[in-house]
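One protein chain omitted, others in place.
Take a look at chain A:
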Amino acid sequence: MASKTAAKDIITLRGSAAIVSEFFGYAANSILYNRAVYPEESFARVKKYGLPMLLTKDEGVKSFISNLNAQLSEWLEAGKLQRVVLVIMSMNTGEVLERWNFSIETDNEVVEKGVSREKSDKEIMREIQAIMRQIASSITYLPCLDEQCVFDVLAYTDTDVAVPFTWMESSDAKLIANPQMVKLHSFDTKIHKVNTLVSYKNDEELDDEE
């Protein structure tokens, strides 16, 4: 979290990593709710970023996301994380239907020298709020997922990162052929800049399959 010094606008590397990993947790929950990967009744309402956010009550999903956030925070502090991708796939066929891509640009000077940056917390929260609103409104243009779906998370890291024992290196990046892409807003803590993009399977192909 941001250093709670007298001047609240100072952002350290650890604080920025915590903000980004927390954002990813809430974004993942929001995506799972909005895309109906899990039923509505398995989510509970909380207040975050000035918005009513939905968090899963399913213990398995909760622990998965919390473990994931802890690892992402560690990689962010080391400056080794390039991208995080949340993949939504069909349970029956295993086909990838959507890819929520969160690409991260790290200020290497902060990682190497340990300096801090200044940015208003309110500004960061406002930027994150805009992204959350866009995720919620994405159901207007994303195709309906009529079949049962599951999700998975991929992390694009530097090649010198040691693979934790709960993770494994995957040769399959779970890509979508000829996807439609929609670029969402981004937010910047001055140390980490997160760009959001959603790519989804072409609607016509889904209609053909139907």
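Brief remarks on what is shown
By definition in this document, contacts are C-beta pairs under 8 Å (C-beta built on N, C-alpha and C of every residue); 3 or more make two chains touch, one makes a residue touch a chain; residues count from 1.
Note that contacts and distances are computed from a predicted model.
As stated in its UniProt record, the chain not included in the shown complex is "Mitotic spindle checkpoint protein MAD1", which appears among "High-affinity nitrate transporter", "GPI transamidase component PIG-S", "3-dehydrosphinganine reductase" or "Mitotic spindle checkpoint protein MAD1".
Contact with the chain not shown here comes from a single listed residue; of A:A78, A:M125 or A:V161, that residue is A:V161.
In the complete complex, the hidden chain is touched by one of A:S30, A:N101 or A:T189, namely A:N101.
Checked against the full complex, the one of A:S30, A:N69 or A:T189 touching the unshown chain is A:N69. Interface note for the absent chain: among A:L55, A:L76, A:I104 or A:I191, the touching residue is A:L55. Taking the complete complex into account, residues 4, 21-22, 25-26, 44-46, 55, 57, 60-61, 64, 66-71, 82-83, 85, 91, 99, 101, 103, 148, 150, 152-159, 161, 163, 166-176, 178-179, 181, 183, 197, 199, 204, 207-208 of chain A touch the chain not shown.
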